[in-house]
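Every protein chain but one is kept in place in this view of the complex.
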Amino acid sequence: MLDPVRVAKDFPILSKGDLTYLDSAATTQKPVQVVDAIEDYYYSCNSNVHRGIYRISEEATERYEKARENISQFVGSRDPAGTVFVRNTTEAINLLSYTLGRQLKAGDEIVLSVMEHHSNMVPWQFLREKGVVIRYADIDSEGRLDPEDLKSKIGRKTRIVSLTHVSNVLGTVNPVSELAKMAHEASSLFIVDGAQSVPHMPLDVKSIDCDFMAFSGHKMLGPAGIGVLYGKPELLMRLPPFMGGGDMIREVRLDGATWNDLPYKFEAGTPNIEGAIGLSAAVDYLRNLGMDNVRRHEMELMDYVMKRAGEIEDLTYYGPRDPKVHGGVFSFNIGQIPAFDLESELNSRHLKISSQELHPHDISSYLDQSGIAVRAGHHCAMPLMTRLGVQATSRASFYVYNSRDDADKLFIALENAKKAFAR
Amino acid sequence: MLDPVRVAKDFPILSKGDLTYLDSAATTQKPVQVVDAIEDYYYSCNSNVHRGIYRISEEATERYEKARENISQFVGSRDPAGTVFVRNTTEAINLLSYTLGRQLKAGDEIVLSVMEHHSNMVPWQFLREKGVVIRYADIDSEGRLDPEDLKSKIGRKTRIVSLTHVSNVLGTVNPVSELAKMAHEASSLFIVDGAQSVPHMPLDVKSIDCDFMAFSGHKMLGPAGIGVLYGKPELLMRLPPFMGGGDMIREVRLDGATWNDLPYKFEAGTPNIEGAIGLSAAVDYLRNLGMDNVRRHEMELMDYVMKRAGEIEDLTYYGPRDPKVHGGVFSFNIGQIPAFDLESELNSRHLKISSQELHPHDISSYLDQSGIAVRAGHHCAMPLMTRLGVQATSRASFYVYNSRDDADKLFIALENAKKAFAR
Amino acid sequence: MSEEEISAEIILDHYRNPHNYGKLEGSNASMTEYNPICGDTVHFQLRIAGTVIEDAKFVGRGCSVSQASASMLTDMLKGKPIEYLESLTESGFLDVLGIKVGPAREKCALLSLTAAKKAVKASR
Partner (left out) sequence: MSEEEISAEIILDHYRNPHNYGKLEGSNASMTEYNPICGDTVHFQLRIAGTVIEDAKFVGRGCSVSQASASMLTDMLKGKPIEYLESLTESGFLDVLGIKVGPAREKCALLSLTAAKKAVKASR
């Protein structure tokens, strides 16, 4: 079993005791093991990789490539050539939209869902310019992907199905293996946004059978500035390069160039070497905890959180009620702030907002005064906010260093906030 | 004056004394001040920027934006909106080739030079696909940009002139203000690859009057994974976005999106926050040394290096002889390994390589045994190698922590290498 | 109570009981401002006679900072010359509000000021 209180001791920012950090879906804290790995790199072998014929450059190259292998294995990929280092999930998906996008033509369809993060939406919307059609699968009343609706959106013209594994707002865990089958039966590629799943559960790209998967280091105890695009090597091989420059070439002439092997073809310029090394240390840390334990811990915590949430009047929360298909993300509102309508507001005699409504900004500011960090806003999922009929939500997200104690603090502070803002 | 021995004390990897690091043109070492700034961020306010309504996120946002202002001022830009954080120089130039490239049409011309790094060549070559013509200005016998040749390449159809400020092989310092005038007189944009100049000399984007400039943090005492695209805000404003996702949008709907203000429009997804903070600490460190002192130190060192080089038989070195127009980069060969020609080699009776030729790989390996790190190869400038008629060179590059002592060690080891490999 | 706490109390009072909320009869300058990030909205209305703001009202929806600051701004503007509004800077207005708002909520705090200024400009 995972003991969050012991885990938290590895995180200096948390062990001071004045911070209840409930925003790990945005970015996680870093354990000393990760920071030390980066520092050790700086002070023992910092240098540029791949081309140096001297000791520290060879050592740096080895650490960088070992990091690739390690991270690659962590998600069940046997061939490190399929693990491309990028800045973050966002860049990974843009890499795909630019390279896969070149092969699409007017009328081709891409299927997404209304619960996608902007990062798995805007890059694909760019392709509408060339006549590519984007279709969105809907969710049901509990915030689960509606399989019938999804099926109806996938058709003869579908080239790409790109879906999030876990929603960063609803917490919904999507059945990605089934979705992969659905996409592949329609001869479509299947892409998984793993930003909220790779950090939180055991996962295997081979058994999911996704064609590509994207995730970010900073959401899994690693540094910012490093992320991964996993791809089946035979598919990556056929893609044109994304960025041009050093390292990604085999040979450059004045009139053109040829490309390097995978994964280097997609890593132009000096990579974030320390970032990769830091992420590898984060992967070691998580593997040591055991990803099964990580998932079980979050499931139990969510079970508790949802029970506690039921005790608070006027609190609405979103996403599946079954913790088995709900990740460590808890989005909620206190009251439902109705949409603003100018005409009706100007003509009404009294304020339309009643006593029980509390704006997410006010909740978040109030919680901050008790040292509790939660996020408020659209969580980079505006279309989902529209779909839910809200302008924003508050979101508390949990990770390996969070305990029931943290949940208790949250709910006590919420009760107090309600009193403080009561009209 | 700058005292390199005192400076080196801030660099733990160097103060152990077993490493003579002469590869700073590839990447520089990091002082404790930079590593500490990163660690302090991790342990005091690590969180995601821009949207958090709690103390540490506000603190992180403030440090991130202060970093932008600081770096912006360092290169003489008054408006931080013109400072876009990217991964490295390579990404900055790709951002330009993708966004500016969309506005180009068949027959439009881009002018580069034969001394460009692959990063300022391959991204532009991508545009040949749509009929854009790339023209290359030549160099003279001392490795200086040939102004007459450049003038002849710039014409009515020139849309972009993109040149390096300092060559990473020849060391040549190009007169960028004059080049900017030349480009602007032809109504062309002018882009500066500042990867080798921003770290090494006082510099002001306003007085250069470049439209865009790219540089990398890891070449100026900062971390890898962070770099800068400077652009005149009024020009950046008119560019379409590059990558889509979180932070770069104002509003997203299922059928499209609108973009955020500068510079965020170009920063999609979670940025490398700690990278920016580390780079800002590096800028503080350099400002403290004084960029005038940095440049003067390197000039004096190069003067010494070139003198010493003249004493070694069979040593050829490249680039301007005048240290005033020669950065801290010293590329050389021992003997000139002739190009390989299969027919003539098969038909000759004896080895075509004579005793004085030493391959750069062998030089570099040999120097490594004495703890001296230099680079060997094409330095990501294959077309320049072809132009120089060599397959590779060795390159020793100097920075603020290098002294005459380091140069002496290099030349003593070179003499020994010649003996060791003598046939 | 510290000054900061007093300011926070004042904000809460305005939030709970906004002044000058509703439709302004005879309004001749109005503007809606909207923060897409959180959905906060302020519709600001002015009645201008010559160079003087005779009256000001607002309606809106959003967090306490956005609504309370709108309420306070209506009080501030009533009977003042237009010049007063025009010369009111963002940092000046934030000073009047007296609460510390982080960068993420500054936009909320300034929503009403932006709306009022735009309303005057658009009425010209």
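In order of appearance the chains are A, B and C, and numbering begins at 1 in each one.
Basically, contacts are C-beta pairs under 8 Å (C-beta built on N, C-alpha and C of every residue); 3 or more make two chains touch, one makes a residue touch a chain.
Bear in mind that the values here come from a model prediction, so they are computed numbers and not experimental data.
Student: Counting the whole assembly, list the visible chains that the omitted chain makes contact with.
Tutor: A, B
Student: In the whole complex, not just what's shown, which of A:N46, A:T61 or A:S364 touches the removed chain?
Tutor: Of the candidates A:N46, A:T61 or A:S364, A:T61 is in touch with the missing chain.
Student: In the full complex, which of A:K30, A:H50, A:H117 or A:R308 touches the chain missing from this view?
Tutor: Only one listed residue reaches the unshown chain, and that is A:H50.
Student: One chain isn't shown here. Among B:H359, B:R395 or B:K418, which residue touches it?
Tutor: Per the contact definition at the top, the residue touching the missing chain is B:H359.
Student: Across the whole complex, list the residues on chain B that are touched by the chain not included here.
Tutor: 337-340, 342, 345-349, 351-353, 359-362, 365, 376-378, 382, 385, 391-392, 420-421, 423
Student: In terms of residues, what is the contact footprint of the unshown chain on chain A?
Tutor: Residues of chain A in touch with the missing chain: 50-53, 55, 57-58, 61-62, 65, 250-251.
Here is the rule we go by: only the chains that are shown with their structure count from here on.
Student: Based only on mean CA positions, could you tell me how far chain A sits from chain C in angstrom?
Tutor: 37
Student: How many Å are there between the centre of chain A and the centre of chain B, using C-alpha atoms for each centre?
Tutor: 33
Student: With chain centres defined as C-alpha means, what is the inter-centre distance between chain B and chain C in Å?
Tutor: 49
Student: Which chain C residues touch at least two other chains?
Tutor: Within chain C, residues 36-37, 105 contact more than one other chain.
Student: Among all residues of chain A, which ones touch two or more of the remaining chains?
Tutor: If we look for residues of chain A contacting two or more partner chains, we find 361, 365, 376-377, 382.
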